[in-house]
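For this view, one protein chain was removed and the others were kept in their places.
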Amino acid sequence: MNEVAALNYGIETAIKMGVILAVIPVGAMVLGYVFLFKMMAHMQSRLGPMEAGPHGVLQVIAEGVKFLQKEDLMPDGADRWIFKMAPVVAIASTFLIYAVIPAGPDLVISNLDVGIFYALAVSSLSVLGILMAGWASANKYSLLGALRAAGQLIAYELPLVLAVVGVVIQAETMSLSGIVEAQAHGSIFGFSGIGNPFVLTQGVGFLIFLVAAQAELTQAPFDMPVAESELVSGYMTEYSGFRFLLFFGIAEPATAFGLAAIAATLFLGGWYVPGIGDGLTANIVGPAVLGAKIMLVAFLIFWFRFTYPRLREDQLQTFAWKWLIPISLVNITVTAILKVAL
Amino acid sequence: MSANTITEHQQQAYIAGQAADARIRFELETEGMTLNIGPQHPATHGTLRIVVRLDGEQVVWADPIPGYMHRGYEKLCEVRKYQQVTTLVNRIDWLGSFCNEVPFILAAEQLYEVEAPPRAQWIRTILFELGRIANVTLFLGDMGVQLGAITPVFYAFRDREYVLNLIESATGGRFHPNYDRVGGLKDDLPKGWVDECKQAMQGIRDFCDEMETLLLGNEIFATRCRGIGVIPRQIALDYGLSGANARASGIDWDLRRDADSPLAWKHADWKVWTHPDGDSFARYWVRLQETREATKIVEQLLDSLPAGPVMAKMPARLRVPKGEAWISTENPLGEMGYYVVSDGGPSGPFRCKIRTPSFNNISIAPWLLKGVYVPDVITILASLYFILGDIDR
Partner (left out) sequence: MPAPKKLQLPGLIKGLGVTLGTLFRPAVTVQYPHVKESPTPRARGVIALLEENCTVCMLCARECPDWCIYIEGHNDKAPPRREGGKPRTVNILDRFDIDYSLCMYCGICVEVCPFDALFWSPEFEYSEFSIAEMLHDKQRLGEWMDTVPEPPAYEVGSEVKVKKYASPAAAKAKNA
């Protein structure tokens, strides 16, 4: 009996790992192509890559291959091991986020009871990789970038978590599947036709989450850690070839994909659309619905990125501590009072 | 337009505060860090090197080191004929290149004792303003890039292209027109140019509106620029700033209006914009207004374009009379002047001193960069708006 169970467990784990390993590059590639290449280009009245494949769809692959061919450079004074490990650490946190995101009633790698808590905890691990990269590069720009990243991510972890607390209070669970269920079966003032996507009741929370996620992803207007015009490329300055691909080509869009997935799950109802039920149909249609919602959130994230200039580091701290955190605290209070009162 | 302006008292208070900050940091001595911004750096658009001593992210002192792109134009001009110099000086400020040749050719005309016919002066003025637009539109977009907004610069390149096309269809060269000759112009305008030009001017005004919504009206842009890099009026005068940098510090001085020039600016109705603040935001705002004003000048001059030849009758002599001439004009970056000496020889000038605006404008950097943060270094340098070719010549 035990052997069968162990075998099953082994197969299950292998499948789950396979899924994650497939989803991350695909997600990164889709985001990279649709938003970083095409949407950015059209917003700047350009066309973007057009040559590789129809409308340049294969360009992402071409870029990946290009990076793989490049020399793996390392600065002379670099801390060799830390320098090599940093991109791996950064991308590991991205992999870990995906473990708890439900793509359907049963399509979840690991349905943790504290799923959202876990997701936010591991998402902030990436700053460790950034700090390692900045320190090990033996480059002043890298160091400045890494320190900025550390300061920024600490400041923005807090509003990110506080924005989620409102959702958790409303859903009465920290399991991501549970939160989706709560939105599916919820009702707005007695009307339960579309469930209760928390973006309607937690609109403020959604906005704060988006802003904080933008900072977490180090994207404009909060892209000081990589600010090209100031710090060349911040903590990525000394990286090249495969390691640069891990940082820039995979970790960045894949983390955007992961955080968009969390936002879609928390605020837009995850895999649920009205009329989907929670049986087999939901398991088949669910991933597509979640994908569409992820794209919607990612569109917002990248839209801000292509429009805004960046803030200064101290202005960002001011914004986080004087505006976002008080607003999210008020949001929590109001949510809690209404939850008890209603 | 500018709702809340900074009084002189506030300016002084801001500077005093910064200086005090820097001093305290200096007294609580921590081991600082010397950072080389440049000569290869994305923000210097060229090869300017700025050595900054940092304390954390705050600049203790900064020292700009130009000269990485010195091409020796003053010396090169001495071994060229007058006709050949214009093609060299096109390359000084490479964004508004037509504007570089005008003051030189005016000085040469003064030495030759000829004057170009009115139609030539009109066309020179129009192309001069087109050069200004080609230069400043890029600043309007580039400022966004320096502050982290990647989109505006693409709009700038897009709309600047129409102006460059106009310059090309008239002169034959997009960047290096070499269109001025001593006594007039190389050629007249091609047919249909005037209408095309009017259309392009409308496009540029739309671009200005776009920039006003996308950048100038953006709250993040305002927080990054307001009160950053304040140059008080007196300091601007002391350092010899010119152009929009001086006008943004409240100095109402524009050579197009104030100098007695044979060019046609006095025949158009336009306004010199100034701003009392003297900060980065004011410099952006002044340049934006100037671009709008330039489109108006171009349109008015197109309407009043006189008929006639574009080349004066040149005296039939080989030698240029002995003498010297100093002509300066209000170029996109500021006051640009040529001091040309002729020794009566048959070839080119004996001496040609070029006064370029960017060199003076960047000389204020050590004063201005004290006590600011690293991101503000970039904001300030971008808003001072220099071109490396213009600094190093």
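Per-chain numbering from 1; labels A and B assigned in written order.
Convention: a residue touches a chain if its C-beta (ideal position, glycine included) is under 8 Å from a C-beta of that chain, and two chains touch if they have at least 3 such contacts.
Treat the numbers as computed from the prediction; the structure is a model and nothing was measured.
Only one of B:41, B:132 or B:176 touches the chain withheld from this view, namely B:176.
Within the whole complex, the absent chain has one touching residue among A:41, A:107 or A:327, and that is A:41.
What chain A contributes to its contact with the hidden chain is residues 39, 41-47, 50, 303-304, 306-308. Of the residues in chain B, those that touch the hidden partner chain are 3-4, 80-81, 83-84, 86-88, 119, 151, 155, 158, 161, 165, 168-173, 176, 178, 186-194, 210, 213-215, 217-222, 305-311.
Just so it is clear, only the chains that are shown with their structure count from here on.
The distance from the centre of chain A to the centre of chain B, each centre being the mean of the chain's C-alpha atoms, comes to 44 Å. Only residues 33, 35, 41-43, 57, 144-151, 154-155, 158, 214-215, 218, 220-221, 223-224, 373-378, 382 of chain B touch chain A when the two sit together in their complex.
On the side of chain A, the complex with chain B involves touching residues 40, 43-46, 140-141, 144, 220-221, 223-224, 227-232, 306-315.
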